[in-house]
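Here you go, one structure.
A single protein chain has been removed from this complex, and every other one stays in its place.
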Amino acid sequence: MSADLTPRPAGPLDGPTPATAEATLPPDEMPPTASPSGARRRPGASFFVGLGLVGLVVLMALVSFVWTPHDPTFVDASARLRPIGDPDYPLGTDKLGRDVLSQILVGARTTLFVGLVAVGVAGLVGVPLGIVAAMAPRRAGEPLMRGIDLLLAFPALLLAIMFSAVYGGSTLVAMVAIGIASVPSFVRLVRSGSLQVLSTEYVLAARAAGRGPWAIGVHHVLPNVSGLVIVQASVSFAIAVLAEAALSFLGFGTPPPTPSWGRMLQESQELLFAAPRLAIVPGIAIALAVLGFNLLGDGLRDHYDPRMEDRR
Amino acid sequence: MLLQILRRTATLVASLVVSSMLVFAFMALLPGDPARVALGVNASEASVAQMRQEFGLDRPLLSQYVSWMAGFIRFDLGTSYVSQVEIAPQIIDRLQVTMWLVVCAMVLALVIAVPLGTVMALRHRKPSGLVLSALSQVGVAVPAFLAGILLITVFAVKLQWLPANGWTPPNEDPVQFLRQLILPVLALGLVQGAVLTRYVRSSILDVQREDYIRTARAKGLGAGRALRRHGFRNAAIPVVTVLALQLATLLIGAVVVERVFVIPGLGSLLLDQVANRDLIFVQDIVMLLVLAVLLVNFVVDLLYLVIDPRLKVAT
Amino acid sequence: MKHTRIGTAAATALLLALTAACSAGSGTSGSGGTGGASGGGSGDTSLTVGLVAEPVSLDFTTKDGAAIPQALLDNVYETLVAVDQQGKITPSLAKSWTVSEDGKTYTFDLVDNAKFSNGQPFTAKDAVFSINRVKSDWTVSLKAAMDVVKDAKALSDTRLQVTLSQPSNNWLYRMSTRVGAMMTEKAVPDLATKPVGTGPFVFEQWRRGDSISFKANPAYWGTKPFFQQVTLKYFKDPTALNNALLTKTIDVIGTVQAPESLAQFQGNDAYEIVEGTTNGEVLLSFNNGKAPFNDLKVRQAARYAIDHKALMDTCWAGHGTLAGSMVPPTDPWYEDLTGLFPHDLAKAKALLAQTNAAASPVRLRIPSLPYAVSCGQVVKSQLEQAGFKVALDQLEFPAVWLSTVFTDADYDMSIVAHVEPRDLPTVFGDPKYYTRYDNKQLQADLRAADSGTPEEQVTLMKKAAKELSEDAAGDVLFILPNLMVAEKGITGLPKNAITESFELAGLARS
Amino acid sequence: MTTPAISVRDLRRRYRRPRTSVREPGPVVEALKGVSFEVARGERFGIVGESGCGKSTLMRLLAGLDQPTSGEVQVEGRTVSGLPEKQLGFLRSSLQLVFQDPMGSLDPRMRVRDIVAEPLVAQRLPNRRARVAELLEAVGLGPEAGDRFPHQFSGGQRQRISIARALAPSPSILLADEPVSALDVSVRAQVLNLITDLVGDLGLTLVFVSHDLSVVRHVCERVAVMCDGEVVETGATQQIFADPQHPYTQRLLRAAPSMRRAIAGAGAADLVGDPS
Partner (left out) sequence: MSVLAAETRPKDASTSRVLDVQGLDVRLGRFHLLHDVTFSIDRGERVGLIGESGSGKSLTSLALLGLLPDDAHVSGSIRLAGVGHDLVGARERDLAAIRGRDVAMVFQEPMTALNPTMRVGDQVAEVITIHAGRGGRDKRAARARAVELLDQVGLPDPGDAARAYPHQLSGGQRQRVVVAIALANDPSLLVCDEPTTALDVTVQARVLDLIVRGVSARDAALLFITHDLSVVATVCERVLVMYGGRVVEAGPVTEVFRRPRHRYTQGLLAASDLDSAAAGGRLPTIRGTVPSAGTFPDGCVFRSRCDHATEVCATEPAWAGPDPGNGFACHHPAGAERAS
């Protein structure tokens, strides 16, 4: 699967797909909505659809803290395999008699946790490294980048499997691995963004004003690459959610009894014919969450217009 | 040009050395005693110790590393702790299986992605383009194993058109080989295709904004011809990068689809040997994968030199 | 006396998703026999059986794991004696045998027309070689079963005499397992890749990671098998196994790994379901060696807290046998002891209240095996209803579980299926075993049972089983069922899986 | 006072390009080949040259943003070249920059108030709020401009913000690098007026870099013509424009299209025509 874990290299690939800029139109002739950089575009439909889907996941997670219809881990032999629409169990129960709706609600927490850990690791490591790699002199920056490139040689799934084997299978371990595997894309993206920022005259002006490298990194570079980072974070989030599902399928994902959509999907397999709903419900949940984060990323990309080189 | 190649080769070699150390160090961290796992639960401490000695696990790590690397360089991958069979031929067999799967899937992905991505880019503001774009987003969001399970349910179990799973080498029964290949390739290729389509789209959108496309159109080329003659080569650069990365990572990444379709591929081999704690075997597989990724990247780098003349510094 | 293995027995349908090391699919082009769609016509004499765990090697003298004898024993290799479906010892390569008064000397009369597949005839010399080689060259722990043999000699080509150092009921029984497999000295160098035996089938090809194929032995000394070509095909994923049968890639599911999935075959005329029993006791083990489970009250509270019927219904879809002890129904000393600890939450709570075990969570450290994962969640839920606090902890099997739970006994509770035949003495007779159960009286009874007459053995084993159950040394959740699904018309599938082998010779298609 | 505002002595700056051949090291690019000049206090000094002539490198060296390979830069009698950033505090408060790009020289994520206050923050100067309002006033923007972001302003207004920022620490020297090249013609005059007014009112020393001869001619009293890393000619503006000595200066002057000459009948050929 794979697909889900294929690293998405940063750089031109993740390039923006602005909806309004037109190749042939000279920038100074463009109407103001589409023009000045730094100006944020009005977000498009994909942003709102994505926001809605992500909001739904967050809402489910929040609701699960205060209320679930049943204890999601409570095993009830008398209530096994109830169908969808059962008065007590709106989304039915699984083979252990656990309420599917409750598991989906609590599973949303796992999904968010998964994404936050992976994106958190990747971001916390990748963003500073990217800025440092851009600001450091060539002699230091180049080896750093080569080291980061080396990480690319360890695909996410491989890293997750090895980490799980070494540190025991847990969501945290698997997602730290996924996060580490995503570090290179963050570093590359942030570095190229930072290099653009550093080549601007406002950085030169800040230096002339007496700002040290630290202050420039924090006050100029970081805010100006944040748009890129948010977009990348959103995409990485989606990748992490897919990765968790794939790892759960292989038995390296979230261990029981913590409810997780990926494991629900994996557990549902043997009952695919008897109770396809058990696969369909978490399957849809995963797909919608991934879709949500991807769309949000696309929307934000348009919104932030990260083509800094467009600035004239 | 020569300098560029030398420089990249040096980087490749350095990367290989560093990553081999990483791989080895990581293996040393694996909990669980390989000798114990190989011998089973009731083996006496004496026989476990003897097995450890046989495996060379009692030697200092450095000497273990050196002898492993020395063998690796000669492509003498050693003998499996567990099955006591030569490792190299096993990996090659599994690699062949996975290569069939992955290469066919990538070809399918390309066949899907290039035309679809182009259409999506050319019509990115028209309803047809938006619908395709939305479809590709959904494709990206579906876990590949779910796609595989659905394909099996529909085409194998319900319609009985194709076998649900299994693998037959092509030289044994070409027809059965193809029949068994279709569904896994679809599962993998469709999802990869959706991902790739997004890249093709965004890459072509970027290229379309370039001034030289405007120049080409001012020369009298229609939008489509301008893109074909001037855009594709430039748009190919980022797409080739993704393609190469996908290809390399799929060697292991295909494991999920291999699982669903019961295909004896490289990924499954790795999982099994991790479970067996067949350390030398795992080391070899991981190192070969790393080698594959690095080599693919190396080749892609060289490919850039061909595609993009700007990288060839004028002499 | 320690020759029980744990968990790895595929013969009894254990779902060891990760145990079997499958190795590379050999690219060598074998002759046919790929076990493709066999179509199911009655005249078809090829068969494909879907199984779970693939062997890591074909040499069970040095490699542990039940998958090897499952494939080879009774099919390629034969033993002197065999065990029938009721658990009785029957003749095989030995037509008959006598035991001396003191129970120490066994004299076997061997069949005279058996031949190894390399063409050599099977003689008493080969039997002596095989028995001696267990002691000299085997490395797996099972070899201990031969420790009791003092001497083996060939009285003639068809007459073998074995002398034991002390009487042992167990020895003859073990001779029906892989330890008793008859081999020829000539074939020993290639044990791992080219097994040679006297059985009804001849090993043909092993495509690592995929399948093992046999063809019928044209020179077999006994009843010739119906099928000329048999392929054992290995699936790690239960759904894939089911799909393979549904799409006619295989003819038989040799071990149903997901009992829930039986539903899709039930009531379908194209398939037949075979249900019997196995030797596999799914044991909720307690660490008797340390707090809190060194306290009888805590152990009893746990046993009362478990609703075994509900548990089997939820995690094994109601298939299996409730026994209440470490003895499966096919053993001669079986007794239904389920009445000793009926589900009783009130009692469980009361007992627990007398201790402080509820104060801190107990660690239920389960191996990453599907049955353990699903039963573990049920056990956790049930124990918590009785007031226990349970921390569920999934350990990678085999590597991590073996070192943490099995070797280091760093656990409070675990769940694992003990699938070795007659394994009560191993699990509870050795205080160093991971159950850390030390009961001198029980140990003495077990020794006496082994060396006594068969009648004494039954009586003493019954006593031991009951003692163990009352002492709540562990809680047998249920006995695993033998579940198979076959295409309609396949006959001769063994109802009970109580030996190490998956016997193919009796199978036929009507 | 005889100490010049800026004194540059035999300034050289070499860059080594990445190597392109296996055997030879990377080629050396000499951006500056021994530049010397002085700018007197209160003077409006112009530097003219085409792209690649080294004027940008010179600017960076003057501002202490880069280190010369050899030679010396002195600002108000104190050596700048060779000093680490930490010891350049005096330079940061006495010399400030205005750049060409009205968008790129302002951080798009900062409010105008913070942009203008940045030198004050960096140099830990007091009374920031009042000073910012004062500066915005001085460059012709209302104090309410401080709440907005750069992209809400037009090019000319952004250049005013740049100027306000440069003036924040009350420098005595203003370095303006092509400050009006990117502006619309109708706005260019406003900004030029602003610069000349401020320089006059505050008694600043102005170093004005431009490729546009007419602008330099209008703004500066003295001018240096740069070509290929060297100053080929220095002198009073009037004198150089009236009677260029160096062939390059002559070529440059002739190549610049002029409305007057055009209306008098000069065509494109006259911009390149060989004088000989």
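Which chain is which? They are A, B, C and D, in the order written, and residues in each are numbered from 1.
The working rule: a contact is a pair of C-beta atoms (placed from the backbone, for glycine too) under 8 Å apart; a residue touches a chain by one contact, two chains touch by 3 or more.
Computed from a predicted structure; not experimentally measured.
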Against the hidden chain, chain B presents residues 125, 210-212, 214-223, 229-230, 233-234, 307-310, 314
For chain D, which residues touch the unseen chain? 44, 50-51, 154-157, 184-190, 192-193, 196-197, 200, 211, 213-215, 217-221, 237-238, 251-252, 254-263, 266-272
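One rule holds for everything that comes next: only the chains that are shown with their structure count from here on.
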Of all chains present, which has the mean Cα position farthest from that of chain B? D
Contact-richer chain pair [A-D vs B-C]: B-C
Cα centroid separation, chain B vs chain C, in Å, comes to 39
Whole-angstrom distance, CA centroid of chain A to CA centroid of chain B, is 22
For chain B and chain D, let me know how many angstrom lie between their CA-based centres, rounded off. 53
Contacts with two or more other chains, residues of chain B listed in rising order: 30-31, 149, 157, 259, 271
List, in ascending order, every residue of chain A touching at least 2 other chains. 165, 168, 269, 272-273
Going by the contact rule set out above, which residues of chain C touch chain B in the complex? 2-6, 8, 18-27, 29-30, 34, 36-37, 56-57, 63-65, 139-142, 192-193, 207-210, 233, 235-237, 239-240, 243-244, 246-247, 249, 396-400, 402-403, 406-407
The residues of chain A that touch chain D in their complex are 36-39, 200-202, 204-212, 215, 219-220, 223-224, 226, 311-312
Name, in rising order, each residue of chain B that touches chain A in their complex. 11, 14-15, 18-19, 22, 26, 29-31, 124-125, 137-138, 140-146, 149, 153, 157, 188, 191-192, 194-195, 199, 201-203, 205-206, 208-210, 213-214, 217, 237-239, 241-242, 245-246, 248-250, 252-257, 259, 267, 270-271, 274, 286, 289-290, 293-294, 297
